[in-house]
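All protein chains but one are shown in place.
For clarity, chains are labelled A and B in written order, and residue numbers in each chain start from 1.
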Amino acid sequence: MSIVFEKPHALSDVGFHYCPGCTHGIVHRLVAEVLDELKLEGETVGVASVGCSVFSYNYFECDMVQAAHGRAPAVATGVKRANPDKVVFTYQGDGDLLAIGTAETIHAATRGENITVVFINNCIYGMTGGQMAPTSLVGQVTQTTPYGRKIETQGWPINGCELVSQLEGTALAQRVAVNNVKNIREAKAAIKKAFTYQTEKKGFTFVEVLSTCPTNWGLSPQESMKWMEENMMPQYPLGVYKDKGAKGE
Amino acid sequence: MQKEFIISGFGGQGILFIGKLLAYTGMKNNYQVSWLPSYGPEMRGGTASCNVIISDDAIGSPLVTEATEVIAMNSPSFVKFEQSVAPGGTLYYDSSLVSPNPTRTDITYIGVEATKLATEMGMGKLANMFLIGKVLKESKVFEMDVIFEALKGLVPAKKPELYDLNKKAIEAGANL
Partner (left out) sequence: MSEKVLMKGNEAIAEAAIRSGCKLFFGYPITPQTEVSAYMSKRMPQVDGLYLQAESEVAAINMVYGAASTGARAMTSSSSPGISLKQEGLSYIAGADLPCVIINIVRGGPGLGGIQPAQSDYFQATKGGGHGDYHLVVLAPSTIQECVDLTYKAFDIADEYRVPVMIMGDGMLGQMMEPVSFPEHDDSVTFDKSWACSTTGMKRKKNIVNSLYINPDELENLVWERQKRYDLITEKETRAESFFCDDADIVLVAYGTIARVAMNAVKKARAMGIKAGLIRPITLWPFPEKEIQKAAATAKSFLSVEMSTGQMVEDVKLAVNGKCPVEFYGRTGGVVPVPQEILDKIVEMSKKL
């Protein structure tokens, strides 16, 4: 009997706590597959954040450090500076990375901190039950924007990739999505490139993954994918925003 | 022995350095010493002061409130610390910068035209050393050769010529 499909070794053999239809599971798997393929599991320390991904320390087989809300890039900096030749990644949501942790994100990037940040953008705070995120869209209804996000009171959504791509220390800034097979393949390639650049000590690598939150969006998983395509992608266009390893750069 | 100094003047006059010279010399000669600077949003031209204690015994409070010697290198320092001299103590001041208006009879006042004389000798930045030379001679806290030996340890290794200059200034001050 030949094995045609199996769980990545770097993904722990435990059940996820994520809601049905949530795309965290896909991204976890992609990260684990990359760790397997690059044979990095035994060389890596992951840093979990606060939000739905708070339990991600249970899901990866490498050493895992759980960080305070927004502080993952600072914690990862401490881990990396103590072990410059090891691989360090953070796994953070939009509230963690672009609200409470904006300073830590920006400064890790501008230092060219040689870490990989996997950024899950689903335009909402999931763990606390669906409040407005810094990336929530104008007009988006959430628990704390019941009349829709208004520019007058809450301003505009913030674009992570565009922001960090402006910083010299950033080696890779790429926005991907996990709404279909093609995009999932591209997402994996981006994550793999990020980890590869890290092993080559190229600098700060940042992969933003457009994701869904069916539970808090109040949509079915299929409807969520469609909502992402129709509403998120115009605000957050997919693509490579910076690539120091690309030809011509 | 227990000598307690308050040294005060403008930032840039080498106030902290002569304090450090006293403390360092004390340490090298096995006394207990402490050196406490005033600190704050201060810069060149602002005020600078430090407290130095040299003692045979363990030093309690490093804060000097009854100084055996006050060294004032500007007028505000003279006014501010005149009342901090212990009865029987001495207030040294740079008489080329301070117009003294003594209010006490239980202390000794010794004025030295440190800045003027130092400038005349082409060592304008070493007025502090002129003054400390006089202080050392009068207070007898340390013998001159002890100070010179310690001075060697404080002069930056890259600028050995500073040793001779400082020594010359201290000697000139002591001979006034």
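The working rule: contacts are C-beta pairs under 8 Å (C-beta built on N, C-alpha and C of every residue); 3 or more make two chains touch, one makes a residue touch a chain.
Please read these numbers as outputs of a predicted model, since none were measured by experiment.
Trainee: Give the labels of the shown chains that the missing chain contacts, considering the complete complex.
Mentor: Listed by label, the shown chains it touches are A, B.
Trainee: For the chain not shown, which residue from A:67, A:98, A:177 or A:228 touches it across the whole complex?
Mentor: Counting the whole complex, the residue in contact with the absent chain is A:67.
Trainee: If I consider the whole complex, including the chain that's not displayed, which of A:76, A:178, A:191 or A:232 touches that chain?
Mentor: Reading the full complex, the residue touching the unseen chain is A:76.
Trainee: Residue-wise, where is chain B in contact with the chain that is not depicted?
Mentor: The missing chain touches chain B at positions 20, 23-24, 27, 32-37, 39-41, 59-63, 65.
Trainee: Name, in rising order, the residues on chain A that touch the hidden chain in the full complex.
Mentor: Residues of chain A in contact with the hidden chain: 41-45, 47-48, 54-55, 57-58, 60-68, 71, 74-83, 86, 103-104, 106-107.
Definition applied: only the chains that are shown with their structure count from here on.
Trainee: Let me have the rounded angstrom distance from the C-alpha centre of chain A over to the C-alpha centre of chain B, please.
Mentor: Chain A and chain B have C-alpha centres separated by 62 Å.
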